[in-house]
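Missing here: one protein chain of the complex. Every other protein chain is in place.
Just so it is clear, A and B label the chains in written order, and each chain counts residues from 1 on its own.
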Amino acid sequence: MDEPLLSVKNLVTQFATDDGLVKAVDDVSFAINEGESLGVVGESGSGKSVTALSIMRLVAKPGRIVSGSISFSGQDLAKASDKKMRDLRGNDIGMIFQEPMTSLDPLYTVGYQIREAVELHQGLHGDVARIAAIKALSDVGIPNPGERVDSYPHQLSGGMRQRVMIAIALSCNPRLLIADEPTTALDVTIQARILDLLISLQRSRSMALMLITHNLGIVAEVCDRVIVMYKGKIVEAKSVDELFKNPEHPYTRSLLNSIPRLDSPLKTPLPTVDWDDS
Amino acid sequence: MPSNDSPDNEQIKEQTDRIVPSLAESPEPMRSTQDTRAERQMLTGLSAKAAKSLSSKTPTQLAWRKLRKNRLAVLSLAILIVMYLTAFFGQFIAPYDYTSQDITSSFRAPVTIHWTPWPIVYDQTSHFDQYHFMIYTDDRSKPHRLLFFVHGTPYKFLDLFPTDLHLFGIAGNDKVYLLGTDQFGRDYFSRILYASQISLSVGLIGISLTLIFGLLVGGISGYYGGWIDDLIMRLCEVIMSVPDFYLLLALAAALPPTLNPLEVYILIIAMLSLIGFAGMARIIRGMVLSVREREYVEAARALGVSNFKIITRHIIPSTYTFSIVTATLAIPGFILAEASLSFLGLGIRDPMASWGNMLSAAEDLSSLEQHTWLLIPGFLIFITTLTFNFLGDGLRDALDPKSR
Partner (left out) sequence: MIPLVLGITLVSFFIMHLAPGDFLTQMQLNPNVKPGTVERLRRDFGLNRPAYIQYLYWLRNIFEGNFGYSFSYKQPVFHLISQFLLATLLLAVTTLVFSWAISVPMGVYAARHQNGFIDRLMSIIAFSGISLPGFFVALLAMLWAQKTGWLPIGGMESPNYDALSPVGKVLDIAEHLVLPTFVLGTRELAGTMRQMRGNLLDVMNENFIVAARARGLKESVVVWRHGVRNAMNPLITLFGFDLSGLLAGAALVEYVMNWPGLGRLLLSAVLSHDLYLVMGSFIMGAVLLILGNLVADILLAVTDPRIKLN
């Protein structure tokens, strides 16, 4: 366990827009060890999602990875072939997205979409694949998985759909799960349950987790270490405890301050993130 | 296996889901086939996302800027403006009017203009060849200079101002047939210009009527709901269930043959508008329904704003984007419909000219081979329709908030 599972070095991902080249990810370096959970925090536009997509090499045009290396299990994903990336996606690295309502193809059953991954990466077919899909569903806590496996996405609630997404991502036992704001679009109570699920899955499978969020509260609950991103750069990288005790960067501090406290006096205005480097 | 006395987490979760279903988001309601069909029937090409995101009020400046970038659309707009201007001044640009016949000049080919350097045309003599076709040859002894701003046959510009000024013409008895003549010896070029007035205006007037009625009816139907809505929608459904062309034909057949050309013109426009407005009303109603539930409408109501004001100030403006695009894209349909009817002899009738009825002369294939200029109106219809389509497409892209 000397080598980190994932090691990102000096990653630069650019977008060619009408207003010029924009560096969504600007010289970013971090690492995730086996079984560790890393939180990636920042506001919209900070580059956290693009970082995740870069690791999966799913950045859409007009964006592209310009320089840097993404080392996973001894391979540089930034330079790997398309075929190699396809072998890794859904297999060694799984990813779940922010919008469970639209992340599943509405025309295929939930089971079918799980089976796609399982058939592709594990070579299972027919009944065996179906059983694997049912098991994946029960692993994420979906009741009646034997019936649910034939449901269509529109027949499931948001929380259930997110569970299905997790099931798909986990179906081939990945070593790293990237979760891009998995609970942002969900009700608070469902949020809590999904997070619990993620924690328990991570522990039981010794899986590394890269959790992207703008919510520091979630980070505090789930993660071991944190990196804070702002305008494409990492401004702080610490363990969770240290970050909350001793935030250094003014941006981090103002993020922490903006969390409403239970013990603040009534009628004080809620603090906002007011740090800006411009 | 969980025992009955100590329920495990799974069971608790299940029971909570059942007791408090509102905590879990409810699944999407099933949509009926009617709704999808109505929604998609006229959203040809409009991205469903853009149609749903009615809340985005695109500033006109932004849209105009986007449109300007689309060179094809701008070119189309320019061509259309030129065409409509030409039609507007048709009486002036045409050297002759559309009824003066001259059987001795039947089917003359477009005249050749010789540049010496001043434009000159020659008188022509005619004789029959071995196939009994009339052949015209230039009589070089009788040249005529092409003059501009001449005084020719008098007419009333826009039916208001009597004048006799024409853009060009020649002196003397003979006529300059820029695009030849038709079977009755009528100047083709002049007829095309007069026809353009009819064919082009049918589209504009027709679409205005359809828009007004569609917005009105759709707006009322969507806003008030209830039995008014049901009744109106049933009516529209019936109209929409008939293939439009069949309906048009049937209506055209019912027209008494004794109408004068102007009455025919008006009735044709009325028929076309009637058929078009049903589909429009239905879509507008759908949009009104979705806007009606928005907060700003509730707020307006809470403030005591009258229903009429709500409809006209809030709801109808939200349909502008769709209306403009649909209108532009529907005009070609009107033009084609009128052309088709006139081609069959059921629309604009002789001697009034429309591009459609001028094309009916092309039905005789053997004659057509000899006199290919008879196809010109067809190409004019094509260009008009094409430019409207390009313009409409460009407008749609410019007004779509999701496009770059």
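Basically, contacts are C-beta pairs under 8 Å (C-beta built on N, C-alpha and C of every residue); 3 or more make two chains touch, one makes a residue touch a chain.
Every value quoted in this text rests on a predicted model; they were computed, and no experiment measured them.
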Option touching the unshown chain, where A:Met56, A:Val140 or A:Ile190 are the choices: A:Met56
Identified contact with the non-displayed chain, of B:Leu62, B:Ile113, B:Ala299 or B:Leu386: B:Leu386
Footprint left on chain A by the chain that the document does not show: 56, 58, 60, 86-91, 94-95, 97, 99, 102-108, 113, 116-117, 120-121, 152, 154, 165, 168-169
Chain not shown, touching residues in chain B: 28, 30-34, 36-37, 40-41, 43-45, 47-49, 234, 237-239, 241-247, 249-254, 256, 332, 336, 339-340, 343-346, 359, 362-363, 365, 368-369, 375, 378, 381-382, 385-386, 389-390, 393
